[in-house]
Structures are given as structure tokens and as C-alpha cells.
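Missing here is one protein chain; the remaining ones are kept as they sit in the complex.
What follows is subunit A.
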Amino acid sequence: MTMQLDIDKDLDALTLIVVATFDHPVEEVWDLYADPRKLERWWGPPTYPATVVEHDLTAGGTVHYYMTSPEGEQHHGRWDVLDVDAPTSFSILDKFADADGNPADGMPEATMRLSIAGTSGGAQMTAVTTYASREALEQVLAMGMEEGLRTSMAQMDGVLAGA
């Protein structure tokens, strides 16, 4: 397995650019998003596993999921799908949601543009996430994202150590 990862942070544009290269074809990488059963196996950290409730990855469609904390608490999120060009790109608005999947009022949202390009040995995925304001970013931090991520990193160390 070869996997390359580059992450760029743009503090002025409040944007995170993730570029990952996989030695698997474009369609297989696309399936990680397009197949809800696959999506829920990688979107949330192992300690906050994701469950996809609704999955309509078409323009105007909605993806509703929740992540379950170690204490059993459910944190809901949704994607409002803006445009899709399978199997190479889509754009979404990433939002917090209530238990019914409705957008939570006054919560920050981010735009994510995803694209997958074929390479000689496989596929390159680019995910560009942009927040509208510093306040929105800070609010995401305040939502306790931090704690969940720390545990996810700890799990990742375990994965790498076992490799």
C-alpha cells in the first residue's frame, strides 16, 4: 500500500486543503463517499463512529449522519449536496444537525469541495474545506470536536504501530 498525504492550512482564507494519493482507481476512492456503508467506516474516528441515516449524493440531495460518543451520545451532522459529477467531484455544505437531520440553528457550516483525479498508479483526492468566518471555526472547536479528535489520533497511532 502506498499512500501520500499533504495538508495545507490557509489561515487568511480559513481553508484546509487535503491532498491524498492512493494506489487504487478513481472509482474505488469515489465509492468511499458514494457508498454509505463505506462512508461510515472512515468518516468518524473509531471512538466516535459514524452512522449514515440518509444518503442522497446528488445535487440538491442530503446526507444525514450521526456520530456516537464513547458515552453513547449522538452528534448529528448533515451535508447539503450542491453539485455532483460522479465519479470525480462533488461540493457540499457541511452542517451540524438535530436528531431529525434538520440543520441546527446558529451553528457554523463549512463548504467542502472534493475532487478525485486519476494518476498513473491510482487516484489523487483533493478535499478543500472552507469556513466562512473565524467565529465559525472557533465555534467548531468549542463544540468539543477537539476531544474526539485527540482520541482518534491515539487510535491512529495504534493502527500505524500495528502495521
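Simple rule for what comes next: a contact is a pair of C-beta atoms (placed from the backbone, for glycine too) under 8 Å apart; a residue touches a chain by one contact, two chains touch by 3 or more; residues count from 1.
The rule we apply is simple: contacts and distances are computed from a predicted model.
**Student:** Name the absent chain by its UniProt protein name; which of "Metalloregulator ArsR/SmtB family transcription factor", "Simple sugar transport system permease protein", "Cytochrome d ubiquinol oxidase subunit II" or "Tryptophan synthase alpha chain" is it?
**Tutor:** According to UniProt, the chain not displayed is called "Metalloregulator ArsR/SmtB family transcription factor".
**Student:** By the contact definition given up top, give the residues of subunit A that touch the hidden chain.
**Tutor:** These residues of subunit A touch the chain that is not shown: 1, 3, 5, 7-12, 14, 16, 18, 20, 22, 24, 28-29, 32, 35-38, 41-43, 45, 125, 127, 129, 131, 134, 137-138, 140-141, 145-146, 149, 152-153, 155-156, 159-160.
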